[in-house]
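A single protein chain has been removed from this complex, and every other one stays in its place.
Chain nomenclature is as follows: A and B, assigned in order of appearance, with residue numbering initiated at 1 for each chain independently.
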Amino acid sequence: MSAARPDVTGIEAPVYLHYHFTAGTAPARFLARLREGLLSGQRCPRCGNVYIPARGSCPACGVPTTEEVLLPDRGTVQSFTIVHIPIPGNPIEPPYVVANIVLDGANISFIHLLSDCVNEAVRIGQRVQAVWRPPEEWDYAMDNIRHFRPLDEPDVPVERIGTLPVSGPGVPR
Amino acid sequence: MREIAVVAFSQSACVADIGAVNEVELIMPQLQAVYAQVGLNSAQDVDFVCSGSCDYLQGAAFAFVAGVDALGAVPPLKESHVEMDAAWALYEAVLKIRTGHADSALLYGFGKSSPGELPAVLSQRLDPYYLAPLWLDTVSLAALQARMLLDSGSITESDMAAVVSRSRQNAQANPLAQLAGDVGVAALLQDDYLLAPLRRGDCAPVSDGAAAMIIATVEQARRWGVPYVRLTGIDQRIESHNPCMRDLTDSVSTRQAAAAAGVHEAALDVAEIYAPFSHQEIILTRALGLDEATVVNPSGGVLAGNLMMASGLARVGEVFQRIVNGDARRGVAHATSGPCLQHNLVAVLEGA
Partner (left out) sequence: MAEWAAVVGIGQTRYKTRRSDVSIAGLLREAVDRALADAGVGFDDIDAVVIGKAPDMFEGVVMPESYLADALGASGKPMLRVHTAGSVGGSTAIVAASHVQSGTFKRVLTVTYEKQSESNAMWALSTPQPFSVHLNAGAGGYFAPIIREYIRRTNAPEGVGIRVAVKDRRHGARNPLAHLQLPDITEQEVRDSMMLWDPLRFLEACPSSDGACAMVIAAADSISGNKPPAWIRGVAMRSEPTMYAGRDEVSPQAGRDCAADVYAQAGVMDPRRDFDCAEVYVPFSWYEPMWLENLGFAPPGEGWKLTLDGATSLDDGGDIPWNCSGGVLSSNPIGASGMIRFAEAARQVRGDAGAHQVENARLALGHAYGGGAQFFSMWVVGAHKN
């Protein structure tokens, strides 16, 4: 018998699988519009709510959505977090603000970066606007919006977030 | 035990690559179709929802979560999911109805295999320490199984080709099939081997699509006033994983499930068998104890179109439709899962 070797307690077995993703009909249209610098949502034929990005259905009603609604690139902070956690390979330097933003005319928020701001001054109800990359860099990607930045407008009362018309907050009644 | 009925079924056409269609867009037409068959508005009109899918087909975790967006789950639904073929979602729902916590259930399965390479993806279903690192794909494993059958003398390559020929011919009457045609045994045997002794025709195609079904207690089906088919038995059994540790020329778990589901209690007019490879249909026909009196895979079976994660449910749906249409009185549906028929489900359906 040769000298005892250490027990094998694990092996490396890398898994490589290749996929060709497709976005789906509704997301594909959303991405195609983004390529043109436009923000496109869909309105539910049953409840009338506007979803962006749309997935082709109203999740609440379970019916297909087809009507396109173009939305402005201005919106309101529904909530946010300040991310401090360092993740290897992350191109964004912490701390940074991740916000749930509802565009004017939309009834649902999406997550994006909020920058050009004092992190500690970010608040729920704050008005924000998209900062786009130069048009020559636009692709079929949400990254065409580099980030959102605060607008010098009065905050939106919490109960009105997610209910604003496409024209924006207007004069609070 | 409560009597359970199948009341509606719909499946999409089997296509090799459905293109830019997401989970929700895949599922929703089938849901709308089964709602319409029963006269329901939405999933809110059933007591329970259960689905089957596999993240690895799409290559993204939580594929089924997006599927919930197709349901209209506001107000919230009683909903569950199996990471299995939707035939097992049917099994879960049957138990649920038997508990008395639900009188009806919506089931659906969906799979979009086209983004990945299905045989390679499924190779990662094997024992992660001993088998998966070998990248032993599902077609190769099935070829080993076919070789054992051939060498045992219990089948010939012509028998396999005959299965394929009948599938293609039957599929001519199935507008949802992917592969159909008048192809003879001799012509099929002219084809080159894909992985000997399997030719391409011996292997089910890979299809994108979805299927949906509604079941209910017989009382509920009568209240709805729609034609229904009784689900008189359902059972499923798994067996040893390692293909080297079981007799691959037989399907013991199918025999067990068939006996427990009461397959042999009366004559069978029709059988829909989930056999992704031609030789497996022969194994399963024998394990189910079928004789000439039973029409096997009148839809063409999965050799004519294979909706991964929905094909098992679709077998039940095919038998349901044949009985409802009056083409059959009693039938058996079979679903399989795992390498070389490791896990099998058997359901018996009878006309009301």
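The criterion applied here is as follows: a contact is a pair of C-beta atoms (placed from the backbone, for glycine too) under 8 Å apart; a residue touches a chain by one contact, two chains touch by 3 or more.
Fair warning: this is a prediction, and the values are worked out from it, not measured in the lab.
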Subject >> Where the missing chain makes contact, among the chains that are shown >> reply: A, B
**OP:** Among B:Lys112, B:Arg237 or B:Arg322, single out the residue that touches the unshown chain.
**Re:** B:Arg237
**OP:** Consider the whole complex, including the chain that is not shown, and state which of A:Val69, A:Val98 or A:Val131 touches that chain.
**Re:** A:Val98
**OP:** Identify the residue among B:Gln32, B:Gln124, B:Ser154 or B:Gln169 that touches the chain left out of the display.
**Re:** B:Gln124
Original post:
At which residues does chain B meet the chain that is not included here?
Top reply: 1, 49, 54-56, 59-62, 64-65, 68-69, 71, 73-84, 88, 91-92, 94-96, 98-101, 121-122, 124-129, 132, 235-242, 245, 252-253, 256, 337-339, 342-343
**OP:** May I ask you to list the residues on chain A that touch the chain which is not drawn?
**Re:** 9-10, 15, 21, 23, 27, 31, 47, 49-51, 53, 58-60, 78-85, 87, 90, 92, 95, 98-100, 107-113, 124, 140-143, 145, 158, 162
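Assume only the chains that are shown with their structure count from here on.
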**OP:** Mind checking the centre-to-centre distance between chain A and chain B? Centres are C-alpha means, answer in whole Å.
**Re:** 38
Original post:
Okay, in this complex, where on chain B does chain A touch?
Top reply: 19-25, 28, 31, 42-43, 56, 58-60, 66, 68-74, 114-117, 120-121, 124, 128-129, 132-133
Original post:
Which part of chain A faces chain B closely enough to touch in the complex?
Top reply: 11, 13, 15, 17-28, 55-64
